[in-house]
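With one protein chain held back, the other chains of the complex are shown just where they sit.
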Amino acid sequence: MAYCFELELGVRDYECDLQGGVNNAVYLNYLEHTRHEYLKSLGLDFAGLHQRGCDLVLTRCELDYKAPLRSGDRFVVRLRLERESRLRFAFFQEIYRLPDEHLVLQAKAIGTGIVGGKPALPPELQAVLERGASPNG
Amino acid sequence: MAYCFELELGVRDYECDLQGGVNNAVYLNYLEHTRHEYLKSLGLDFAGLHQRGCDLVLTRCELDYKAPLRSGDRFVVRLRLERESRLRFAFFQEIYRLPDEHLVLQAKAIGTGIVGGKPALPPELQAVLERGASPNG
Amino acid sequence: MAYCFELELGVRDYECDLQGGVNNAVYLNYLEHTRHEYLKSLGLDFAGLHQRGCDLVLTRCELDYKAPLRSGDRFVVRLRLERESRLRFAFFQEIYRLPDEHLVLQAKAIGTGIVGGKPALPPELQAVLERGASPNG
Partner (left out) sequence: MAYCFELELGVRDYECDLQGGVNNAVYLNYLEHTRHEYLKSLGLDFAGLHQRGCDLVLTRCELDYKAPLRSGDRFVVRLRLERESRLRFAFFQEIYRLPDEHLVLQAKAIGTGIVGGKPALPPELQAVLERGASPNG
């Protein structure tokens, strides 16, 4: 798969649960944070959008847990953005452990926007979806 | 759908993010906690299983976000357990806001067990899957 | 100590870290949630206050960790509210494990209010501080 953005992170010990690995819900934090950093790289600020009355929200998320991350692990979260339908966008995301690039998780996160209470995408995101996602450095 | 367990909970303010609703990852906390309470009702203790060398882990999770939960909301998490394959089980879970029973989230969480490093289900869970899930009070 | 409010809760497995006990930061979640439930019992809604431009914020917190909570534990969080200074209030809070009432944590949380960007307490809280905290059922 061709990705247009990636973010390298490390496991924090408080993210691990009593089984010793990263808790299943924390991967959604990693995925969200990476999406927001990607949007920021496009000039789209999640908190700023909210203050202007536009909320980006998830409508569906599919997660395939392939291998656990553990205390001390570093990893990279990669993503690709595609249009899913007129008002929906889809993030394809994968997490790989570093440095061995072992696949940890595959996800598809579908979202939409709510502007003034109605489904709509902010113009900046429309523009990105129309031109396709561009590669990052 | 017929559910075999339910747990009533309330939103805690720290679970809400800057959009004012419960953060998307927190729903996985609600789902996990309800699964663990259900297992406990069957005499299966998640932490105790871990100490005896058996870890129950998620392999896949599908989440459909239907409506947000907000500060002050009460809700119920319902679940049904089914065998997915020889070594996999599936929890079908739904979250409803109370008291209006508005659907908030639908999820399917597929899991397996790891005993001594190998895929296997603990005998107590095998027994539950064989006789089918029983209704709770 | 005389408490004016208490809330009974149970440890959720995702709140436990790799040492097997509740992570040190999660106790602040328990303390906050109990304060907010207490305020709600007085007719003060934390989220509603925020929407009306009044934020209650912590300025200092002291925590004495006496014993760990573990998976499966139930506990009660008790609190007492006192005026600390003209614009500051103090919550004295204790957590006890159930049913043995073993002391888990003692805390003092000092806070103030910000109304329209300036330190001020909402009138409802002023009233509570003036008449002293009343006991709950």
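Going in written order, the chains are labelled A, B and C, and every chain counts its residues from 1.
To be clear about the criterion, contacts are C-beta pairs under 8 Å (C-beta built on N, C-alpha and C of every residue); 3 or more make two chains touch, one makes a residue touch a chain.
Here the structure is a predicted model, which means the values were calculated and not measured.
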Given B:C16, B:L31, B:L49 or B:L69, the one touching the chain that is not displayed: B:C16
Which of B:S71, B:Q93 or B:T112 contacts the chain that the document leaves out: B:S71
Candidates A:S41, A:S71 or A:Q106 - the one touching the absent chain: A:S71
For subunit B, residues in touch with the removed chain: 13-14, 16-18, 20, 23, 25, 71
Interface with the undisplayed chain - residues on subunit A: 12-14, 16, 20, 29, 32-33, 36, 40, 45-47, 70-72
In subunit C, positions touching the absent partner: 18-19, 23-26, 28-29, 32, 47, 50, 55, 57-65, 68
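Throughout what follows, only the chains that are shown with their structure count from here on.
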Pair of chains ranked first by number of touching C-beta pairs: A-B
Centre-to-centre distance between subunit C and subunit B (centres being mean Cα positions), rounded to whole Å: 28
Chain centre separation in whole Å, for subunit C relative to subunit A (CA means): 33
Whole-Å separation of chain centres (CA-atom averages), subunit A against subunit B: 23
Sequence positions of subunit A contacting 2 or more other chains: 18, 23, 25
